[in-house]
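Below is a structure I'd like to ask you about.
All protein chains but one are shown in place.
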Amino acid sequence: MLRFLLRRSLGAVAILLIISAVTFFLFYAIPRNPALLACGKSCTPDQLAIVERNLGIDDPVPVQYWDYMTGIFAGRDFPAGDCPAPCLGYSFTNNQPVLDTILDRLPTTVSLTLGGAVVFLTLGLAFGMLAAWHRGTLLDKTMSSASLVLSSLQIYFIGPLALAVFVYNDGDFHLFSQPEYVPFTEDPGGWFAGLLLPWLVLSTIFTANYTRMARAELIEQLQEDHVRTARAKGMSRSTVFFRYAWRGSLIPVVTIFGIDLGSLFGGAMITEVTFTLPGLGRLAVDSVTQSNLPMLMGVMLFAALMIVLFNILVDACYALIDPRVRLA
Amino acid sequence: MVPSETRTAEAGPVGRSPGQLIWRRFRRDRVGVISGFVVLFFFVVGLCAPLISKLYGKDPYTRYGQIEPGLLNGFGYPVKPNGGIDGEFWFGLEPFLGRDVFTQLLYGIRTSLLIALAVTVLATLTGILLGIAAGYLGGRWDFLISRFIDLLMAFPQQLFFVAFLPIVATLFVDPREETPTWVRVVSIVVVLWVLGWMTLGRILRGATLALREREFVEAAKVSGASPWRVIRKELLPNVVSPVLVQATYMLPNFVTTAAALSFLGVGLVEPTPDWGRMFAIGAEVYEADITYMFFPGVSMVIFVVAFNLLGDSVRDAFDPKSGRR
Amino acid sequence: MTTTSPAAGSGTTGDGAPFLSVRDLRVHFSTEDGVVRAVDGLSFDVRRGRTLGIVGESGSGKSVATQAVLGLHDPARTTVSGTIDLDGQELITAGERALERLRGDKVAMIFQDPLTALSPYHTIGRQIGESFRKHRVASRREARDRAVEMLGKVGIPHPRLRVDDYPHQFSGGMRQRVMIAMALVCDPDLLIADEPTTALDVTVQAQILDLLLDLQREFGSAIIMITHDLGVVSRVSDDLVVMYAGRAVERGTVREVLRAPRHPYTWGLLTSMPRLRGDVGQDLVPIAGTPPSLLAPPPGCPFEPRCAFSTEVTGDVSCATDRPALSGTRDAACHLDPEQKRALFTERIQPRLR
Partner (left out) sequence: MGKRTLRGGRAAGVSLALAGALILGACSGGGGGDEGDGVNEPEGAGTLDSIAFGDAEASAGPAEAVPGAEPGGTIHVLQETGPNHLDPAQIYVSDEATVARLLHRGLTTVRLDNDGEYTVVGDLATDSGQVSDGGRTWTYTLKDDIYFNDGSEVTSADVRHTFERQFADFITQGPTFVQQWLANTGGADYRELLPGGPYEGDHLPDTVLETPDEDTVVFHFEEPQTDLPYALSMVGYAIVSEAGDTREAYDEAPLTTGPYQIEEHRPGRSMTLTRNEYWEPESDSARNAYPDRYELTFGHTTDDSTRRLMADNGDDRYAISFNNGVDPANAPEVASDPAYSDRLVQGYQPYVATLAINTERVTDKRVREAIALAVPLNGVLNAYGGTFGGEYAGGFISPLLPGYEAGYDPYGKLAAPQGDPEGARALLEEADAVGYELNYVHHTGTEDSRAAVAITDALEQAGFEVNETEVPQETYYDTISVVDNGYDIYRSNWGHDWLSSSTVLPPLFDGRQIQDGASNYSHFDSDEVNAEIDRIRGIVDPAEAATAWFELNKTIMEDHLPAVPLFYYKQNILHGSLVGGAVFNDDLGTVDMNRLFVIQE
């Protein structure tokens, strides 16, 4: 297990290094001078140089990259203050440490993602099992068609629609409260009420896809030889279903779930923009419009880290599910 | 094996080629055929957008609502109810700019399908090339390509699109010059393509690995066929099924992803009509004019559903066992 | 529970009513491409203490027929008709609950590939003990003890240690032994072995067959041995059914069928099989052609398109349009008259079998 973790971590670090390099060089290839922004009005060339030095962008790009990476591992000194490791630099726009901003936005994204994941995982798996169990019946067909239609409902379409119908309608009855992020620690009820609609909208497509996937996997598993063996042993239908077929169908579900969760933790952009939730996704979108490169770099690295991390987690889960997998 | 000395069996569908069988199976799948027609309809609409708009007598660029008084109110919204739908503007008027929604949608579908189709073709070719190369060549190549795929898979996709789309265009064009629409289209295609081929690549790598061990490939290799010939004659025909199935799933995916980018504000810009940007505008104005989002939204749902059904049918036709029923 | 006596009333002789009696069994699958008649009018009997061999090419319906006995097919896509009488109980019309009680208890099954037929996610102890717990209402502990006992019985060394292992930790032969232990855990009266040795190498094959025979002797079970290997059949079976395209084409005791086969298909099977003592220079003759589509079986003799002797049929029957019948305990479904068959076999087939 330890060796597995070590090996995978090394791989992950390699991947992150490459991603950071690619991102860094691509970003800094663009012909814009962020120092001009930071320098503001009444900017003299001298001042511009000072600002550039403060931002650490007067050096050649490779040197900047080196400084950046050193900052992550060893910390870095900025005129605005000491930036201990892991230092992701300072925002161009408001001189806040990038890491602080990311950590500040993180709870929103985590709340949104985790809540959404709970919804789509439970609903998706439940519906998928229901459909597979009642395979071929009207229920199955209805659920399959429904999930097909649901899986084509893009967030940017149903999000505004749901807001218009359930939240901002002209009537007195509002099914959901206005979407907002209230920290769980401050007000669990408000946290739940404010995120309920985003969770549901975010999980619509996922629920549909997980339903389809779980159903297909279960049906495939039900055709496995060992499932037939179990039936031939006289195991009841539910035992066969839940003890044998279900277990095997978990592996692909866990794989996809890991990928989905990993990428959602890096920011559920469209959901966050649609519901104006201050998460990492919106931070990224705002950073793009502001050319706030350090922030964008930070979010990008963080998102990649999440993806890689969840990859490792998924592999570790395989070992829990399937005894044939050994983490050596 | 000894050649048959007697008549070979003629009965049943045994004598048909796999292609014919697949086609037969597909044709018998009513849902598949209908969704195929729907998909075809969208492509025809996209292709014939100029013709349709000519017959209809409007174009997607003229600001009818701004030029003709009485169509838009002081806030820039259609005066008539339901987004200004009437005999003249079938799907209503666009808020603010007052353009015709019907032709906007037609041309938007045209642009989106063009982009998605281009990305699909490129991603499929890349997937085939790298997937088969990894599977067939094996060894170091396999390692390199597989790690490359891992690397690209670790890129946060959406973030990557959003972050790099604005940059890609600046690499092509002097910022002083008007960025031609085709450059913007190409940037979107390139960005989507770069991160769009890996799934197919992985599938094909696996399929090739499996095929490589099979007798007929071995036989071809032993008989001295060049690798290129083995790939072309023995491997490619055997991966048609995953390629086609994946491609049918890919295309609607690229349509919705490209639309998402427009929604996030990094897609095509005005005045090029764009399906996805209609959602951005729709999300902006839905409180005052919810009708505006109706037609783009519903048509996208129909399109994606039809394409997914088609994908399922294609898969079933190739591999009846995996059936959804 | 170290010894379990055979179920009451089960004898070791072949006398009396058959333990399992299958009459006119039809198993039809509906598929995308149409109705597949996998089994189309099959009848056979199995007696206690005896072994029935069912041979045929893949796709001839052997496995489908025996799985129908246990009702293992998906009812949504399968139509089963005819009668299956197991010790006086009609199984085709029996409910799922009744079948569940039967499976693994009175009737057990061994499958071909022990790697895929065992669940990779559970220990073998659990997989063996599971049906014991269910059918014998045993505790976890008892089931485990029973599993250990059975593992010992099928010859797995250190059963107490290995009971908690997973299937992938066993070799192929050992896995098949696990399979057998699992099948025998409730002392079934009927054991259906579906190509139990096909996936194994030859020496292990022999061990497994011996094991089965030993266990049969001990428990007095009836066995249906499905195989495409006539060697296996000749070694373990008492009776034999040859299946082709979902039907029985010849049946009799092993001795009768193998010594004096009466169906051109059986001849084909015999000539296509290598023999240990055969002439090395002798060509093996495979049966030409492929089995007919089960979607649209030919109206006459299903073997007719491949049959080298159909032209020799005399009289007003046509192999292409008239379906030959099979009757009695020793018969072959063929339009050739008995004399012709005997002559053709001795003159044209037997020399090749030397």
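The letters A, B and C name the chains in turn, as written, and every chain counts its residues from 1.
Keep this in mind: a contact is a pair of C-beta atoms (placed from the backbone, for glycine too) under 8 Å apart; a residue touches a chain by one contact, two chains touch by 3 or more.
Quick caveat: nothing in here was measured; it's all calculated off a predicted structure.
Asker: Under the definition given at the start, what are the shown partners of the omitted chain?
Answerer: Answer for the hidden chain's contacts among shown chains: A, B.
Asker: Write down which of B:61, B:90 or B:141 is the residue touching the left-out chain.
Answerer: From the options B:61, B:90 or B:141, the contact with the absent chain belongs to B:61.
Asker: Give the residue, chosen from A:64, A:109, A:203 or A:291, that touches the chain omitted from the document.
Answerer: A:291
Asker: For subunit A, enumerate the residues touching the unshown chain of the complex.
Answerer: Missing-chain contacts on subunit A: residues 32, 36-44, 46-47, 50-51, 79-81, 93-96, 100-101, 104, 167-168, 177-178, 273, 276, 278, 282, 285-286, 289-291.
Asker: Residues on subunit B that touch the omitted chain in the whole complex?
Answerer: Against the left-out chain, subunit B lists 61-63, 66-67, 69, 72-77, 96-98, 166, 175-179, 264-265, 269-271, 280, 283-289.
The criterion applied here is as follows: only the chains that are shown with their structure count from here on.
Asker: If you average the CA coordinates per chain, which chain's centre is most distant from that of subunit B?
Answerer: Between subunit B and the rest, the longest centre separation is with C.
Asker: Give, as an integer number of Å, the spacing between the C-alpha centres of subunit C and subunit A.
Answerer: Using C-alpha averages as centres, the distance is 53 Å.
Asker: Would you mind pulling out the distance in Å between where the CA atoms of subunit A average out and where those of subunit B do?
Answerer: That pair's centroid distance is 24 Å.
Asker: Multi-chain contacts only, two chains or more: what residues does subunit B have there?
Answerer: Expected reply: no residues.
Asker: Where in subunit A do residues touch two or more other chains at once?
Answerer: 136
Asker: In the complex formed with subunit B, which residues of subunit A make contact?
Answerer: By the definition above, subunit A touches subunit B via 11, 15-16, 18-19, 23, 26-27, 29-31, 136, 141, 144, 148-149, 151-154, 156-157, 159-161, 163-164, 168, 216, 220, 263, 266-267, 269-270, 273-274, 281, 284-285, 288-289, 296, 299-300, 303-304, 306-308, 311.
Asker: Within the complex, which stretch of subunit C touches subunit A?
Answerer: 67, 70, 72, 76-77, 96, 100-105, 108-109, 111, 113, 116-122, 130-131, 134-135, 166, 168, 179, 182
Asker: Can you check the complex and tell me which residues of subunit B touch subunit A?
Answerer: Residue list for subunit B touching subunit A: 150-151, 153-160, 162-164, 166-167, 170-171, 175, 252, 256, 259-260, 263-266, 279-280, 282-283, 286-287, 290, 293, 296-297, 300-301, 304-305, 308-309, 322, 324-325.
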